[in-house]
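The complex is shown incomplete by one protein chain, all other protein chains being positioned as in the whole.
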């Protein structure tokens, strides 16, 4: 019963089937195949606008390649201090952009707030050669704290970005979970709100290894193909990337998977929040639960064999539980039952100590 | 009937089955899974020595990441002028190394020859700050012309490299075809001959998208993990890369597949060489046939629906035919029959003109 | 009467004379001249140890080139958030290192404090591929706030750096002012305290354009020559860089110049601190005075033609006054007199308002 991350999961059966189905006969390489051609249309339909779509295999590749056409080497990219691009990609954005600088800002609930961005931009020194030049903003949707940006929040940030000549990127490793959580259309959470490029994640939500860089500002796509190739991210047997993404976006699979994960996260949150000594650290708006528990409960759950990470960044006693498309509701039930048992001991201990 | 490349192929059934088999339950991400652990042992057995192994998804990634730990930004990497890293990767080695320079040398049959390398090193200006510093040699095995380096040739080049303090890399996108063609052991073609790092290809020979960077000089591996991550080439669901490679190297699949491809290339070569007006451009030692044919034969084959590329670099009237693990012998027979028919017309034309 | 910066100054007469003196006959280029040979000995004497010395023309070049041999592209460089390398070099360290990340830490009085560094290193994720790897620490001596690190403070930070395998760099754009301010030996402020490399500034303190990268850990020098050349920072007529530095370090010129500047900064600080409504923002330990003044005084001084910068980073009403080797004591006197006059009005205003 592994709640460590949604990347411990395997492949959704629909996607595995799509891989097998794509394995028929020869196909021209590097994207000149029928599946890839269909994929771009599919994405356009789902987002209700013309797009340029580039499949890649990892989220780090998607993010950094996207940013590499949005910021020059002397550019600044604004993000939350907890952003995956800032702390978990071993400097990938710096590598792909040729040394651009991530300007990381604090912000409650793992989100970049318009006011903080405005303040940072005001003192950025735009136009002054001594300073890196504001070039892009990158948000994570859903955020690293399992929260989501509302369309209104996106609008506000996008407005600031546009006013200062910055491009807006969204790291959507868990974009499906955000769409499912908000109940908005994909368009409302992207180009209608002012987003220029999206890293549309699929791996965490059922794919083997597939993400799509989606450009709403299609001018950004001009150099992307060269940069993807040059970074070793152009697959020769592209049909197998595209097939994953096609299946992912077909028959609502991406949203069905995400809703399942979100629902179970919600159940976890509700169940845990009521326990003595427990506290939800962030609002649970997607498929991640950050919760502070008494040490006896944490230790007990680990001893029972539940797998998850302690999350010191979220405060004393905090752990992170991640649900996924394939999480068994029974496992959630088992965890809640065990937690209640362990927390009960906590209550008993405390009663005794009083 | 597609002879364009071995990358138009799909996935070998054994490898697809391995993907399905790996899709059971949760697995810790980023290589901390059981399949990946097994893979390193498997590679060590096959190469009869301790190795460090890093799965990646594309050949360009394998090559450039390997080179990035073998050459500093101010380094020179010596290769054949037709090398894939030099002409077909959109500058990937330059990107990954931070701007090292590829020094490309001519050489018969697509191979770098020790004498030419020695001459280039003699005038390289080692130790002089004005010049990029000799750092690595990269060979392609089998070469871009479908030829192979013998162990003796490798020894000679490795000796030169070692004497000048250079590391030796092998781009083995078609390494299996070279092993199969030469009938040597993998060890004889690598570390025993002085090779420090190998890009061990699997994609062209049956994998979906999987290559392994294999370090025989394991000191080179120290920084590799950071560079792979930073380049977006560390898969979260690594087990699915490793499973491909494990299946590939199990039960001799890689060599069985390669032998099949080589055999059919040989059959093509023998069949075409005897046609009037035909000429094999390079020795056929792996799974590629470069042959000059009368225009009437080329045009006829294309009109018949056979797919392949004209190859002007190999001279007037040259085409390239590539066989693969899944090439149907019947297709080879059909192509030979058609070629004979069209070449017969060529003979007739010429007879008439005399 | 320009107190904007010590880079508004011209060239010290001794250094201009040295340039003229170096202009005799032909000299072999790129450092193979007699002056450059003498310079390395001179630096070794002054620092009482063997060193490797590389003249360059700008402080940004000195800093970034030094860091480029101290941190890999996937490295992290720890510095104060106000560090020149972090905010005033348009991303130069990122460029020269191939994308390393500056981890900027807050710290009172413009200084990195050992406790904060220790905390940052504790959570850096050394050895984990997802995170940039701690590689170097860079301090500014004297700091951007005009304060200095004592030998003890350096020792503490160097101890931490060594314990975590990091190299220690000092940006010494105003190193002479620090030496003069502390009354320590250059050795005590560098290698004896654990410093591996120093950007030894001369430009702000009397040179035309000359800095020296000094390696105490001479192993770091191995690749420096190539990186300097590759960055366009190897001067063909090197003798003219070396001559500036030789004159600078001869007859105590560097320290005499620095003492002059420090003395006048001290006089400014003492004179201003006593004014009504005035407050020194940072201890004045070198040649920079950060002082908060009543707006009427600031406006008055500017109207009088005194040139200096408002310094909002140092708080409300803060300005920065920089003295230099050629600052006329009479100008300092004039500024103090004017400030007193304007501040008197402030007092009067306030008295009136009470």
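Order as written gives the chain letters A, B and C; numbering starts at 1 within each chain.
Note that a residue touches a chain if its C-beta (ideal position, glycine included) is under 8 Å from a C-beta of that chain, and two chains touch if they have at least 3 such contacts.
Here the structure is a predicted model, which is why all the values come from computation and not from measurement.
K.L.:
For the chain left off this view, which of B:131, B:164 or B:263 is in contact with it?
P.N.:
Within the whole complex, the residue contacting the unshown chain is B:131.
K.L.:
In the full complex, which of C:43, C:65 or C:139 touches the chain missing from this view?
P.N.:
The missing chain is touched by C:65.
K.L.:
State which residues belonging to subunit A touch the missing partner chain.
P.N.:
Residues 30, 72-74, 98, 129-130, 133, 223, 225-230, 234 of subunit A touch the chain that is not shown.
K.L.:
May I ask you to list the residues on subunit B that touch the chain which is not drawn?
P.N.:
73-74, 87-91, 94-95, 97-102, 129-132
K.L.:
For subunit C, which residues reach the chain that was dropped from this view?
P.N.:
Residues touching the hidden chain, for subunit C, are 2, 4-5, 7-11, 16, 19-20, 22-29, 56-65, 89-92, 95-96, 203-204, 208-209, 226, 229-237, 240-241, 307.
Criterion: only the chains that are shown with their structure count from here on.
K.L.:
Need the most distant chain from subunit C, centre defined as the mean of C-alpha atoms.
P.N.:
B
K.L.:
I'd like the Å distance between the centres of subunit A and subunit B, where a centre is the mean of that chain's Cα atoms.
P.N.:
Result: the chain centres lie 36 Å from each other.
K.L.:
Roughly how far is subunit A from subunit C, going centre to centre by Cα mean, in whole Å?
P.N.:
Whole-Å distance between the two chain centres: 42.
K.L.:
Among all residues of subunit C, which ones touch two or more of the remaining chains?
P.N.:
Counting only residues that touch two or more other chains, subunit C contributes 73-74, 98, 129-130.
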